[in-house]
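Removed from the display is one protein chain of the complex; every other protein chain stays in position.
And now, subunit A:
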């Protein structure tokens, strides 16, 4: 079986800063979450997979094609849906006309069929009743959903979503999960987030990236298992903990090497993630 995404030894530098270093990844159909602190290289990795950026080193295969080859890149783009971090939606457009514009760029030339598809994706993200409102008049969350709608055009085989849940309220986040759940089983979704609850709710597999390197790639349950027996609550931050933070109950949750007799709590993916990435990620989770 051809893997939807296969990266080998991929590296990328921007003006002396290393964004990605020797990244090797193989993704299978299904939803994969990409977790990492700010500046970990998530967006760079997603842009490379989405053919928006070429790597400095390594090989990339997406949907069985080579994005470095013009014909391969075209074949990938015909089966790709991409939501960048900044979707750059032209604020003078209505939601409908912007998605329609992208639909034309996706080679949908028949107007009736294209409009039907635009309505479908806008309905899917809950914007059917806002379709003819100018984008500048929409809230941040709604603009994000316009971006998501354009990514869903044409039932893509590969969806690359950069921080899709940013700006969404809990109800919209739930709707987003329903949209992903409604995708065909053979579709591949790679989404980045810094919210571990998104990963727990959406992603059977997860990749943890930090400082441009892959720290973990496996099932989300395996990420949680990394922290089994290593999460405990105490009255004060424990010096044996790699990271500690104050819980809403006023106690301190510690992740690291617990002392004997510590009040252990069940571990989740966020605890495994914190063990891997340390204090940088802890600051983001606490915030």
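Just so we're on the same page, a contact is a pair of C-beta atoms (placed from the backbone, for glycine too) under 8 Å apart; a residue touches a chain by one contact, two chains touch by 3 or more; residues count from 1.
By our rule, contacts and distances are computed from a predicted model.
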Among "Ferredoxin, 2Fe-2S", "Putative zinc-finger", "NADH-quinone oxidoreductase subunit C" or "histidine kinase", the UniProt name of the subunit that does not appear here: "Putative zinc-finger"
Taking the full complex into account, find the residue in A:5, A:34, A:131 or A:241 that is in contact with the omitted chain. A:131
Going by the contact rule already stated, which one of A:113, A:137, A:174 or A:264 would touch the omitted chain in the full complex? A:113
Even though one chain is not shown, subunit A touches it at residues 47, 50-54, 70, 73-74, 77-78, 80, 82-84, 86-90, 93-94, 96-98, 100-102, 104-109, 111-116, 118-119, 131-132, 147, 150
